[in-house]
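Reading through the structure tokens given below for one structure.
Complex shown without one protein chain; remaining protein chains in place.
Now for subunit A:
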Amino acid sequence: MSSNRVDKRKFTEIRPISIEQNYVNKDGSALFKFGDSAVLCSINGPTEVKVRDEKLDKATIDVSFKPWIGSPGTNEKTHELVLRSTLESIIQTNLHPRTLIQVVCQVLMDDGSILATAINATTMALINAGISMRDIVVAVSCVICKDGTILIDPKVQEIEENQSFHTFAFNKVSLNLLFCESFGVFTEQQYFDCYELSKTAAQEVINEIHNTIKNNIANGR
């Protein structure tokens, strides 16, 4: 399949993934890269919580999302909200009542699909921190071109040129949809096509994560 994408990838191909754990000296951290897009996520916790945020029956999850350039705006606030609600569905917060799990995502390089990269980075950091989770979550983005073709894991240039942009997050075990976000104009059929393609790409991300974890454990980290 020949392709006219900027980096000559196939339409349904994700960019090369690179994962590095124990990146900073925290309870857990990971650097996740989709090609040039890179997000560093660090986790602190379960740790002491302010009385104001304390929940008697479960852990409080606090997410901060720091952009590549400038200070956090409304976009980053939305990402924080998305990350927090997604994480609350997979972390076993009931195991650590009256504590805080602090998640900090720092974008190191923005080359498109940044929310998906951040979700994957957070997953890797949570695994590194040893926080109990029912499942893990992986995310993939895609765009629909003006001619109707679907591009998986788009770069910035591809997002700007196209009609609609979607981000899907799946869990690992059953590949069920945990979260989705869409911008732009698209038909119902196109949406479901995107969903199916993202699901296949998500499986690739899961395989990559699995290999990384296996290697890290084998090498004693």
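By our rule, a residue touches a chain if its C-beta (ideal position, glycine included) is under 8 Å from a C-beta of that chain, and two chains touch if they have at least 3 such contacts; residues count from 1.
FYI, contacts and distances are computed from a predicted model.
With the options "General transcription and DNA repair factor IIH subunit TFB5", "Cyclin-like protein", "Ribosomal RNA-processing protein 40" or "Protein phosphatase 1H" in hand, the undepicted chain maps to the protein name "Ribosomal RNA-processing protein 40" (source: UniProt).
Of the options A:27, A:62, A:181 or A:204, the residue whose C-beta touches the omitted chain is A:27. Of the candidate positions A:18, A:92 or A:200, contact with the hidden chain is made by A:92.
When the full complex is taken into account, the listed residue touching the unshown chain is A:129, out of A:129, A:150 or A:178. Of the residues in subunit A, those that touch the hidden partner chain are 26-28, 45-49, 90, 92, 95-100, 127-136, 171-173, 209-210, 213-214, 217-218, 220-221.
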